[in-house]
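Let me begin by handing over the structure; questions about it come next.
Excluded from the complex is one protein chain; the other protein chains are retained at their positions.
To keep things simple, chains are lettered A and B as they appear, and every chain counts its residues starting from 1.
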Amino acid sequence: MNFEFTEEQLMIRQAARDFAQRDLITDVIERDYKAEYPTKHVKTMSELGFMGMMMDPKYEGGGMDTVSYVLAMEEISKVDSSVSVIMSVNNSLVCYGINKYGTEEQKQKYLPDLATGRKIGAFLLSEPEAGSDATMQRTTAEDKGDYYLVNGTKNWITNAHSGSIYILIAQTHPEKKHHGINAFILEKDTPGISLGPHEDKMGMRSSDTHSVMFTDVKVPRENRIGEDGFGFKFAMKTLEAGRIGIAAQALGLASGALERSIQYAKERKAFGTEIANHQAIAFKIAEMAVKVENARNLCLKAAWLKDNKKPFAIASSMAKQYCADIAMEVTTEAVQIHGGYGYVKEYHVERLMREAKLTQIYEGTSEIQKIVISRTLLRD
Amino acid sequence: MKILICISNVPDTTTKIRFVNDNKAFDTNGVQWIINPWDELALTRALELKEGSGGKIEKVSVISVGSHGAEPTLRKALAIGADDAIRINAEPKDAYFVASQIAAAIKDEGYDMIIAGIESSDYNGSAVGGMIAELLSIPNVSSVSKIDVEGDNVVLKREIDGGSEVLATQLPFVAIIQKGVALEPRIPSMRGIMMARQKPLKVVEPVETESLTEFVDFSLPPAKAACKMVDPENMKELVNLLHTEAKVL
Partner (left out) sequence: MSILVYTENWDGKFKKLSYELVSYGKGIADMMGTSLIVISIGDVDQGELKKLGDYGSDKIIEVKNGKLNHLINSAYSSIISQVAEKEGATVVILSNNFTGKALAPRVSVKLKAGLVSGVNAMPSSTDPFIVQKKTFTGKAFANVKINSVNKILTLAQNSYGIKETENKARIESFEPQLSDNDFRTEVKDVKKVTGKVLLTDAEIVVSGGRGMKGPENWGPIEELAGLLGAATACSRPVSDKGWRPHEEHTGQTGKIIAPNLYIAAGISGAIQHLAGVSSSKCIVAINKDHEAPIFEAADYGVIGDVQKVLPDLIEAVKEFKSEN
């Protein structure tokens, strides 16, 4: 056992912290309010190498491990989860999926642009009628020999507008149910793709979320990922890894809320003393801190298993479910500690609370994670 | 042209300052060490100059006097973009000791521009840069807020009490920089962090040198009396207090 970070991991954490504290904090409230995409921050994040942290340097990636990725995600999410979700989708869904299951040609063609943030990726799985039950894909990809003909609609797509490289999940052989599903890489400027309006979200308002419509879109055959019918497994395996990123995001929301609460409790006075001296507040802080510590350990364990090529599906589900649920609890308590100030935008914690809610919903709801965990435990 | 940045390893600026051992030593427990903020600006500017020089500036090096524990700070400088690093393996005793070590280590290395921060945020000595210049018998320009390289010439802006001056200097020289020389310190990129371990970090043993001063003990400033609150509707009262009580008007 070794609980120490390496010097590089610490340096990465510090770099992410500096980026968040120097740049993101300056306009995070305004961007949230205006639902404005963080164009300049994504550019800086790309230059710093946060968009393809775990990719092999031969594809212009950072060559970092998952532990480093968790540390960076936590720091950025403490300040701005709209930015970290852009980073998460690009890193742990799009880059990871292509790197793990793509052909060498696909990797060479797409990864360098994605890993450097020259192009941003999006992951198109959810549909109006296929959220948690991803087997019910209505979007079709008809096999036309040289190409697939895609029709249908995808929902809740992060980076749909800002991104230009899509990973699309669609049904080719409906009769085979989820064994008939395929995954494809396609470029957004392919004719026949159109976007729905910008979704007006409760939180993470500075990231762009749209539905995406496909009308007779031709996707070249060589853009399919894996064998015919591999799409569903591809999506599930990729999400297994992606969950670590979202878990780290939820962790960052919780630890950010905890840090702000500690600072506030030491400054704010009531009944003649700092509120930190009131046990009602002090105990809240203690309970929040234990949850954050647990969450961090689950996240890092899942990342460590992945880095050491050990099975991590259960660990990543546990991390995602726990981190998301405690993010909701801890951010809610943070608002409570801040009292009236917590309810106004200036003090950040109400935003963290709105953002935390999404971590319980996307990339597999907390309920879905419990299904994954329990089914595995009860299978035999 | 070759540039050298002198780096101090200092406690993070938000560190709570405490002392141990009968107030004779700074409590380093739990302290996060960083590159002295002025040195970090110097490094940032040196890298900007190198990148804009079209190959004319061939190398930016960093140097620090410190034990093995100072290496992460030097590697951070490498991650930010320095080409190589030198660590002089000794505990820094005082400014004269540090300057003597650096001067001895670099006297034959052919650096054209040596940059030091105007002070370090721990002991606020404001001395190492000027001492290196004197030890090497080369010019120094202090309180520099701008450095430009124009052809073979270095042009500097120096802050003076009540204004500023533009200076030219012969090379080699020591620039002692303050705020303004670069907008903000660079954050190392992931690629930079990955490359840092592959860049040379040379450890050299110290030369025999004395130190001229030593710290006897430390103390914290006395606690301040509570702030007296004045009604925002009654600024006359504030002016009156400043006049009769504080006696500053």
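Methods note: contacts are C-beta pairs under 8 Å (C-beta built on N, C-alpha and C of every residue); 3 or more make two chains touch, one makes a residue touch a chain.
What you see is a predicted model; the values in this text were computed from it and never measured.
Undergrad: Which residue, A:133, A:216 or A:267, contacts the hidden chain when the whole complex is considered?
TA: A:267
Undergrad: Among B:65, B:131, B:147 or B:194, which residue is in touch with the absent chain?
TA: Checking the options B:65, B:131, B:147 or B:194, the one contacting the hidden chain is B:131.
Undergrad: On subunit A, where is the contact patch with the chain that was removed from view?
TA: Interface residues of subunit A facing the absent chain: 267-269.
Undergrad: Mind pulling the subunit B residues that touch the left-out chain?
TA: 11, 13-14, 17, 19, 37-38, 94-96, 99, 118-119, 121-131, 133-135, 137-143, 145, 155, 159-170, 173, 176, 179-180, 184, 211-221, 224-225, 227-233, 235-236, 238-243, 246, 248-249
Convention: only the chains that are shown with their structure count from here on.
Undergrad: Averaging over Cα atoms per chain, report the distance between subunit A and subunit B in Å.
TA: 39
Undergrad: Going by the contact rule set out above, which residues of subunit A touch subunit B in the complex?
TA: Those in contact with subunit B are residues 7-8, 10-12, 15, 18-19, 22, 47-50, 53, 57, 62-64.
Undergrad: Enumerate the contact residues on subunit B facing subunit A in the complex.
TA: Contact set of subunit B toward subunit A: 72, 75-76, 79, 184, 187-191, 193-194, 196-197.
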